[in-house]
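Mind having a look at this structure? Questions to follow.
Other chains dropped; remaining ones untouched in position.
Labels for the chains are A, B and C, by order of writing; each one numbers its residues from 1.
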């Protein structure tokens, strides 16, 4: 399902600066997971309120706070207060209709991404907004709902010698982004398979359903592009940023995410071109079919119409029709019928209609 | 209704520099509302002439002068004289066919926007030009007619602790722009719903009316784009401006409006692509329908044409037609009729025409 | 009539630097009008040769020399000699197939524009090249033929207090450009009305003539765009120029012309998009009509073909056809005819073909 555009105005009219959750995922119980680590230690626990992370301000460890569910505004509010986050950022975190973007607020970085996943075997994309706040010693990640997309990161964190445990918050941010972007490849594979199937269908037995599938893919690509293509700009901005929060050595890694994003974006463009071609093929095949129908009708009608006329002639009741009396007239007429048919069939054969 | 392009030349030919109201909304009685405030005080009154605001020049408060209706040229003239506004700006305020733009005149900033609203439940967009003059202690806003779009701002002004009461004229300008742009989301929702309905209609029972609706949406999108897409450039210019009238802290807020504008612009682009796809679907569905019609005709004609021929043959009046005398000839012929029909039906079944 | 592209090579092959008039307007008697003014004085006279303007070199007044008709090459030659104009500029003035452009030659500025006007009530655009040479105290304007497009400027010159009388040659150049560009709006209005009419026609009763009109508009837009769109670049170049001939205060005014030009250019783009949509609508409507034709044929044929077959059956001359003897057979058959018709009509009704 494409991300609904409706309700984008849910919040419009409210005084700017007031915190309201705007989005489609509601009724999710909030869960705050804290993962605190340094090269020699790794601790994970679930906490009830943001106040529980304040003690980590005193330590030198990297503290990753993962918030799942956005309905409890007090959590966002508390983060804003305790970590000095700008009101507009808090608003944006709560509004899940953001474009992917990167903003540098000196003391922290704000990154918005879209996590995409296939919800089931039909082509149905699930959009989830992932927001990141990257501070000196903290990373806050905000997700609309609990799911397993961050599990590979937990696995990596288990490796004591891994870069993740030894580098800072910027590297954690990179790993989260990389994990989100890597998911796009699964989507790309699904799209790839789907498009190949549609293409085969199109060249063998196109139906109205094929057209509908093509339109669905086209629609989905339009929405995917809106979620994916701002990544190019976003990652260029990160690589060019001179924020003290981003170390030179980490930028290479963001460059890698950039390469991946470009590959996905280019694949989307290719699909777009392929889909455009498919519509033309579909139209051609409909025209071809109609032509075939026409030919059947024309062949049948053209052969029998003159024959029927001749039969009609000898069905006339004139008193003076000498042929009617001839003995061999009837078989001769059958000869004529057959001759006309053979001649016309030959003509159509020559025209390649048979 | 799309903003009429006609009468754009209404004023052409007049010596440049002469003040004339060029637009479509006429006969509106002018109303000047003055809202004067600082953190501790808020005063609102309706005045008769611009001279009544001159005393506010002496105070330190922010003075917002909202002019509704542009037919009384003397008001614009007086503002020009008393506040040193360039003649070209005065002309532009009165000509409601402007593109959205931002101009920096050192002592004041000039901003033109288009307020868009749905006039009723059919898709019918109402365009209104909103011009802003932002001075050090004054903000002049010009609207073509009285309506409620600025009401949310009045509500915000009521909040003594709100940023609006505590920041300067630039923040007021931001709030006005934000209010105007937020309205676009309502429009986007309406468009979204409309397009979804058309899409459903298209895949179920497309009619000539569907085509007309598609064309109407396409037309409206062309005009909406002209009102909305210059906002991108406008807001970039504001953010890059080094005018002393724009404080650093306010620019973040204009950045927020920028994000909103980009989202609306991208949505318009998506709609464009969707609409383009719809026309193809429509054409395909018309072709499909014609094919179906052809098939019905072909099936009927192809079955009955040979049968009619055979009946014609035995309606001939030849004297020597031995079959006519055979006792079982008539029922045998019926057998033949049925056999031919069954064979042809089978053939069409195999061709998937039934 | 679109500006003919033919004869563009009229001059090719001639040694570059030789003066030849290349264009479509010939046989126009040349007329040189001199308007000399300063804030306190305004003089207008018609002169015979360029040598008559040389005395004005000594005065401090602004001298506007308007040359109508380009066939007398000696005039251009004389201007070149007396005012030190580059040979290539003289060539360009005489060749009316120039693109609009701005060139800065230190001592003078060279500007080429296209004046567009509707020659009559059918949509038929008249192109005229207007070249300007702006010197310190002189402005030379070159037109292909005499017409009234500069009349509003004469009216403005009459106003002693007007900026035109009090500013320099750059302001006069601005006023001429503004006058030319303002004419475009009249054209835009005409196009607007024409497109609206075509659109109405298209949705009610499209004919082959409608298609032809659409193609004509499309063609005209292609040519208009070539005359109008270089203005964007031209006016940006003027505004960025640091020529001593252009005063800072005048640049604002050129900015105003720029705004007008952008509006016209954007309108042209909108028309382009509208026209593209119209072709699709036309194709759809042709398809729809064909479908309707097919339905009429199919309904008629499908109802009568089986009936005719049955009538044919009972026209057969078999000796043993018991039905022929039955007393109620004939009326019963009529019942059958009616039943079949009603059934098929119902079927088509259900299919929405009636």
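Keep this in mind: a contact is a pair of C-beta atoms (placed from the backbone, for glycine too) under 8 Å apart; a residue touches a chain by one contact, two chains touch by 3 or more.
Note that the structure is predicted; figures quoted are calculated from it, not measured.
Novice: Total copy count of the complex, if 3 are in place?
Specialist: Taking the 3 displayed chains as part of the assembly, the whole thing totals 5 copies.
One rule holds in what follows: only the chains that are shown with their structure count from here on.
Novice: Using just the Cα atoms, superpose subunit A onto subunit C and tell me the rotation angle to the nearest 5°.
Specialist: About 145 degrees of rotation relates the two copies.
Novice: Please name the chain that ends up farthest from subunit C once chain centres are defined by their CA atoms averaged.
Specialist: If we average the C-alpha coordinates per chain, A ends up farthest from subunit C.
Novice: Over half of interface residue numbers shared between subunit B and subunit C means same, under half means different, so which is it?
Specialist: Different-residue interface.
Novice: Using CA atom averages as chain centres, what separation in Å is found between subunit A and subunit B?
Specialist: It comes to 26 Å between the two C-alpha centres.
Novice: Using mean C-alpha positions as chain centres, tell me how far subunit A is from subunit C in Å, no decimals.
Specialist: 42
Novice: Return the distance between the CA-based centres of subunit B and subunit C, expressed in whole Å.
Specialist: Those two chain centres are 26 Å apart.
Novice: Among the residues of subunit B, pick out those that touch two or more other chains and give their numbers.
Specialist: In subunit B, 283, 287, 290, 294, 297, 301, 305, 308, 312, 315-317, 321 touch at least two other chains.
Novice: Quick one: which bits of subunit A touch subunit B in the complex? Just the residue numbers, please.
Specialist: Counting only subunit A, the residues touching subunit B are 4-9, 12-17, 86, 88, 91-92, 97-99, 101, 103, 208, 211-212, 215, 218-219, 222-223, 226, 279, 282-283, 286-287, 289-290, 293-294, 296-297, 300-301, 304-305, 307-308, 311-312, 314-317, 321, 323-330, 333.
Novice: So in the complex, which bits of subunit C are touching subunit B?
Specialist: Subunit C residues touching subunit B: 152, 155-156, 159, 162-163, 175, 178, 182-183, 185-186, 188-189, 192-193, 203, 252-253, 255-256, 259, 262-263, 266-267, 270, 273-274, 277, 280-281, 283-285, 287-288, 290-291, 294-295, 297-298, 301-302, 305-306, 308-309, 312-313, 315-321, 353.
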